[in-house]
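Apart from one protein chain that is not included, each protein chain of the complex appears where it belongs.
Letters are used for the chains, namely A, B and C, taken in the order the chains are written, and counting of residues starts over at 1 for each.
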Amino acid sequence: MEEKFEPKIAAFVCNWCTYTGADLAGTSRLKQEANARLIRVPCTGRIDPVFVIKAFENGADGVLISGCHPGDCHYNAGNFHARRRWTMFKNLLEFVGIDSTRLHFSWVSASEGKKWVSVVDGVIDSVRAKGPFTQFKKLNKEHEIPVQTGEGVSTK
Amino acid sequence: MEELIISTENFKKIVKELQEKEFRVIGIPEGENKYQEITVEKELSLNSEAAPAGSSFKEYFFPKSEPIFFYKQNNGSVDLFDPIEDKKGIVVIGAKPCDASAMPIISKVFNWDYKDDLFNKRYDSSLIIGMSCHYKDDYCFCVSTKGSPENTKGSDVFLTTLENNYFKVATITPKGEAFVKEYGKHFEKDEKKHNPVERKEAIPEHFNYEKVKTWLDNNFENKFWDTAGEMCLGCAQCAFVCPTCHCFDLVDEQCGSCEGRRAKNWDACQFSLFTKHASGHNPRDNQEKRYRQRISHKFKYYMDKFDDILCTGCGRCARGCPVSLDILQVVEEINAFAEKS
Amino acid sequence: MNELKQICKDVLTEKKARLIIGYSEDKNKKVKPYIARTPEDAEKFTFNHNAVNNLAVYIPRFKNHFEGKIGIVVKGCDLKAVTALIQENQVKRENLFIIGVNCSGVVRDTDKDFSKDNSQIKCKYCQMKTPGYFDAIAEETIEFELTDDDQAEMMAKIEKMTAEERLDFWNAEFEKCIKCYACRQVCPMCYCEQCIAEKSTPKWIDTSATPRGNFAWNTIRAFHMAGRCIGCHECERACPMDIPLSLLTRKMGMVASAEFGYRPGMSIDEPTLIGSYSTSDKEDFIK
Partner (left out) sequence: MNLYTPELVEIKDIIEETPDIRTLKLQFKDPERMKNFEFKAGQFAEYSVFGEGECTFCIASSPTRPEYLECSFKYAGKVTNAMTKLNIGDTMGLRGPYGNSFPIEQMKGKNVVFIAGGIGLAPVRCIIWNVLDLRDQFKDITIIYGARTVGDLVYKNELEDWKQMSGVKTVVTVDPGGETQDWKGEVGFVPTIVEKVAPASKDTVAIICGPPIMIKYTFPVLEKLGFEEENVITTLENRMKCGLGKCGRCNIGSVYVCKDGPVFSYKELKDLPQEY
């Protein structure tokens, strides 16, 4: 059977709401695909757009950024600043060629275990439909170890 | 060797043959102003009236970024892999004298004491076909840096423009002779005695490099330096388009968590972090000192160490500078100081 | 032009500013930035269609609260950069002696003369031929015919592409980048002591001019211009490899005004876009 493409998702989640929400999903035994790798940050306001680009550089096929609902932020205004920053960054990345099927944003609070599961599954399906991000992975060609084959270079 | 000439059409045939023999042919295509690889759709054009290209062709010998080795961690130990060698030889066709003469200059620093084999592998197997130059503007000063529009230094074969786009062929180095012999069928005898195309205007002598050097020898603390580089913004455009600037940086880059490479990249003394120590101390902590370093390295230090001027007077840095900081006017000012004292 | 010289001479003789950043013309008729510290230096000041540089880039370097005011010659568009620097608390208004100039358009290619086809796109939209505020004003504006905006149709072309085509288009452009950082050094809003590209622990953006390093650098530089870029097009003019950088910053400007109705550098006491927030910002893209 042809090896099914398993998308790699980098999920930047805020420590106070979404991380605990994901924890809740786990403790309440909700079934969920395991493609999302969670990266815990103190607040969505801490998420720098260079993290997103670094995630794609390191092989992520999709990125999910999730944090507290507006008003719930442990630091009061972290997600407000983030929201404004994401609006600008989302549009820039779309303009440069990384569209909204690969870059997802969401608010998940600490009590929304189910919502977390549906958000993650939605992201995974959207990225799986889009397929591996080979176009971006090609940017790594000069950094990968060239395999010394006889006729020419074929990277691993 | 009897006088040989060649037409532009025949040159295009040579280009095709070279490409079949796995050579990378570098030249300036029709209607463009940048050295690049000649391909089927990018026809070679040999126009000696054209202005110097936006940047030099040093990137084909000293790339803007090239891998030194690749590494892979495996449980405590590390395996090193060599980069893939680009086996194709390089042939530059239609190189201006100010670009061609830069190659032997930077070859000196890459070959004194330790031999930089990354550079030598490309340079030794290459062939540079220079062409006489009929261009002049306010930024050209090749005559003042031991050069001239007909300078054959650095070229293996030198073409002098004749009318109805023929070129007189002069072989300078044994490599050049071997090339002309190998592709002999494309060259012809000069029966019709084409007369060469004359230069409209000669390039004047702007300064005397010896006087400039003697002034630089003992004016390190002169207050001229406080205002000479004041307006410089510290980008590295002048160093990266320059045919003779050769400074580089060694930097590690990860690819994933346990693999990566070490790269040799272009670097420039105009950058603020070029000489910054890990302790924070920076011997050149302002732009004026860095600009003094740029001028002194080109017109004094390189002569002290390698007896060559690290500048061929192509004027590229002045043409492209975002704040029009003109190296020729700075050196002319120094020349004036030198003549006064 | 001698009106400007006269103003600058008076400012320097009466010590209203310890130096003035302006334009001078060298023997090749090239207009370039120049600093005058004495009235005799001010003799070299000039202003014409070739005065393209945005002199606000020198403010962070020459400002010094102890030694007093610095003078700066500004066109209308340059003043927006000065305002944006004041908005971001890089310099105080009272530490600047602003010498405004009525501008009648500047060239795009400094080697050719000013004409309809050789003028900057920003001049087409310029409503600030006379700078908004100043301490002294010189020159008179001469009406001029403007170039058509070839960038607008380029923007439209990119918007119509699919995501894959856009990524290919931009990767082909970024491939040319040689990491000379002229776009950063010439930008008045790029005043950070240590740019994110120079941070090494961890290495966020590769210093190598490889496709990966170039994509990260050019994208992040454009993002750092979100709601800050005043559209002086200096980055595109300075780029030796002719990458259409101002398309990226222009996109940021369009999104800032479309989504938040914000235009940088319009008024001194307006809070900056990214530096502030509002509880009623749109969030239709957030699930």
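Here is the rule we go by: a residue touches a chain if its C-beta (ideal position, glycine included) is under 8 Å from a C-beta of that chain, and two chains touch if they have at least 3 such contacts.
None of the values given here were measured: they were computed from a predicted structure.
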*Considering the entire complex, write down the shown chains that touch the omitted one.*
B, C
*Which of B:Asn33, B:Gln73, B:Asn208 or B:Thr227 sits in contact with the chain that's absent?*
B:Gln73
*asked:* For the chain left out of this view, which of B:Lys96, B:Lys153, B:Lys264 or B:Arg319 touches it?
replied: B:Lys264
*asked:* If the hidden chain were put back, which residues of subunit B would touch it?
replied: 68-69, 71, 73, 76-78, 80, 82, 109-110, 112-118, 220-221, 246-252, 254, 260, 262, 264, 267, 269, 274-279, 281, 283-284, 289, 293, 296-297, 300-301, 304-305
*Spell out, residue by residue, where the missing chain touches subunit C.*
200-201
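As a convention for this text, only the chains that are shown with their structure count from here on.
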*Out of every possible chain pairing, name the one holding the most C-beta contact pairs.*
A-C
*For subunit B and subunit C, let me know how many angstrom lie between their CA-based centres, rounded off.*
32
_Centroid of subunit A to centroid of subunit B, CA atoms only: how many Å?_
45
*What whole-Å value do you get for the distance between subunit A and subunit C if each is reduced to the mean of its CA atoms?*
34
*Among the residues of subunit B, pick out those that touch two or more other chains and give their numbers.*
65, 253
*Among the residues of subunit A, which ones contact at least 2 other chains?*
140, 142-143
*In their shared complex, at which residues does subunit C touch subunit B?*
26-28, 30-35, 53, 57-58, 61, 110, 178-182, 184-186, 198, 203, 206-210, 213, 234, 237-238, 240-241
*Mind pulling up the subunit A residues that touch subunit C in the complex?*
49-50, 53-54, 57, 70-71, 77, 80-81, 83-101, 104-107, 119, 122, 135-136, 138-143
_subunit B residues within the subunit C interface of the complex_ = 54-55, 64-65, 138-139, 227, 230-231, 233-237, 239-241, 249, 251, 253-254, 263, 265-266, 268, 271, 273, 287, 320, 322-326, 329
